[in-house]
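With one protein chain withheld, the remaining protein chains of the complex are depicted in position.
Labels for the chains are A and B, by order of writing; each one numbers its residues from 1.
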Amino acid sequence: MSESEDILLELEAVTIKFGGVVALDDVSMTIKKGEILGLIGPNGAGKTTCFNVITGVYAATSGTISLDGKSLAKRKRYQITKLGIARTFQNIRLFPSMSALDNVLVGADVHSKVGLLRALFRTPYFRRVEPENKRRAVELLELVGVGAQPDEISVNLSYGDQRRLEIARALATNPKLICLDEPAAGFNPAEKLRLMDLIRQIRDLGFTVLVVEHDMKLVMGVCDRIVVLEFGRKIAEGTPSEIQKNPAVIAAYLGTEEADDDAA
Amino acid sequence: MRAIKASQLLVVGVASALVLSACAAPADTTEGGSGSTESFSIAYQGPLTGADAKYGEYAKAGIEIALADYAAAYPDGPTVTAIYSDSQGDPAQAPALAADLINNADVLGVVGPAFSGETEATEPAYSEAGLVTVSPSATRVSLSEQGWSTFFRVVANDGAQAPAAAKLLTDVVGAKTVFVIDDASAYGVGLGDGIKDALGDKVIGSDSVEKGSTTDFSATVTKVTASGAEAVYYAGYATDAGLIQKQLTAAGFEGTYASGDGSLESTFIETAGEASEGAYLTAAAGAAGDDFVAKWDALTVSDKGSIGVYSTEAYDAAWVILSGIGEGNTTREDVLAWVAGYDAEGITKHIKFADNGEIDGAGGVYYYLVKDGDFEAPVAID
Partner (left out) sequence: MEFLIGNFAELTITGLVLGSVYALVALGYTLVYGVLQLINFAHSEVFMWGTYAVVWVLTLLGASGTSSLAGAAGYLAIALVAAVLMSGGVALIVERFAYRRLVRQNAPKYIILISAIGASFVLSEIMGLRDKIAGFLGLQGVLGDYVNNPRNTSTLPVEIKPEPVLQIGNYMVRDTELLIIISALIMMFVLDQFIRRTSFGRQIRAVAQDPEAASLMGANSTNVVRLTFLIGGVMAGVAATLYMIKVGATGFNVGFVLGVKAFTAAVLGGIGNLRGALLGGLILGIAENYASGILGSEWRDVTAFVLLVLVLLVRPSGLLGESLGRARA
């Protein structure tokens, strides 16, 4: 098996500028199928921007991004989602007045080709797909641990449940790659432990995971490989033990935060 | 243009003998020389489109016949054409159109304005410019009380229509109680108030609906049915008049429905549908005679309007101005003086104006009954 067949997502020399700010500067990296890749770096390093350019929120100023060898340039956000990339948000972006189940179902709708006519006339296809989506959505809610309250309006859920619900919603689009932006932000140690289990479980279900996280214990404990950004540039890449020893990484984090601290 | 005129001349020359003699020029005819190279215009200001477009169409018939008669009567006079200026009967749109007419030096006189509201909005400007206006159909009483030197009308005002309409309701219809509705327009309020005054304590209730602001009159309908009125008079225009009658009938009103000259056109019957059967419409305007109809039939211009209420008044108004031009009055000042001093038989009545522009000694007021989906021949009220 050649190496290129293993590669799911590839960024090549991606640069993105906002006026004078260079948020990503000539970043190249790859994510292999089935791995959990950590993306770390101090605040403002460009991690969220990296998610945004992968998911089509921003267009890269230069450079290319491809999923399974298909370029993502010129594709709309919903098309990129259809192609197999899903994400969560650093600041929770659920549909606030929809139920937990409906939030997940919005994700599930991606692949069911329910056109207006099908919905209006309740064709057999529609009648088959709708319960199937619902069953899967309930499963996903259970997987992330929100299964007890499927009909609760999402704003009324606890903070932790809202974060986990976002993961379920992203998984519902049945992505090849799921990108988690600081999924443990605001979690207590017990919750973090359960989240680590969840991330591994997700990988074991066949999804590839890209995770941005400040909590070093979590990152080191769950990731197969780690990429480090600083001021928009990639300064290191390697296994957790390699990264821990990397002098550039130590320098980048020195003074900004303790390795175990999670300054948000 | 020339070709059309020639053919008009031929046909009309024969058919119009009677009216020609009736409108004979005043005694001291001074031949205006050969002004045939000159050309002037008369203008019409009124609704050619919109809910009240029928009035413009009716006026057009009268004006076109008058033009044909003019060409026959004054073969050597200046060429006169008509400019039709579409105000939609709307006081808000009329001033800009009036300004255009005032700025057009060819225009020596205006047939119109058609409605009372637009007259209020434009007459000050006409008066200032000295451009004479002769309205065939603006009937609000107060129009002649403003001191406008250019205001004339060949129709009796609502001061005549209102008492006659009241008389129709009490004597002909025999109603003991009447509900009066107006449309809050200059015309509607004036006519409605006049009828209320004339009816006195027979008025059992009244309401005012804003013209064009709704198509649902259920509250008004409830008031009428709750009042137990035997008759309803609506002072307003045709579309609303039709909608109100239709909704009254649908709500079970079985009394008599009447309205004024503002509703005397086919839109009223079309809008009210079957409910319009038996409705009475009042107007200070009689029917067009057979001669008039024959002349209209003989017209060969492509758009000659159609005959309806105030067609004959429009003819008279146009003729007052046209005969002045034919007699050699070719400035606005001269035409204004000509109209003010006019004294001759018209086709609707003898035409002579009082100082305030009212017709001296008005003709009668008539009612038109709706039967089998059409207006029956007018009957004089008295």
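Please note the rule applied: a residue touches a chain if its C-beta (ideal position, glycine included) is under 8 Å from a C-beta of that chain, and two chains touch if they have at least 3 such contacts.
It should be emphasised that the depicted structure is a prediction, and the values quoted were computed from it without experimental measurement.
The hidden chain, counted over the whole complex, makes contact with A, B. Note on the undisplayed chain: of the listed residues B:Ile83, B:Ala184, B:Ala344 or B:Leu369, the one touching it is B:Ala184.
Touch with the chain omitted from the figure is made, among B:Ala226, B:Ala354 or B:Ala380, by B:Ala226. Residue-wise, the contact with the chain that is not shown comes from A:Ser97, picked out of A:Ser97, A:Gln201 or A:Thr239.
In the full complex, subunit B touches the omitted chain through residues 49-51, 53-54, 184, 207-210, 212-223, 225-226, 239, 242-243, 246, 250-252, 267, 270-271, 273-274.
Hidden from this view is one chain, which touches subunit A at 55-57, 76-78, 81-82, 86-87, 89, 93-98, 102, 105-107, 109-112, 114, 116, 119, 130, 133, 155, 169-170, 173.
Keep this in mind: only the chains that are shown with their structure count from here on.
Inter-chain spacing, taken between the CA centroids of subunit A and subunit B, is 78 Å.
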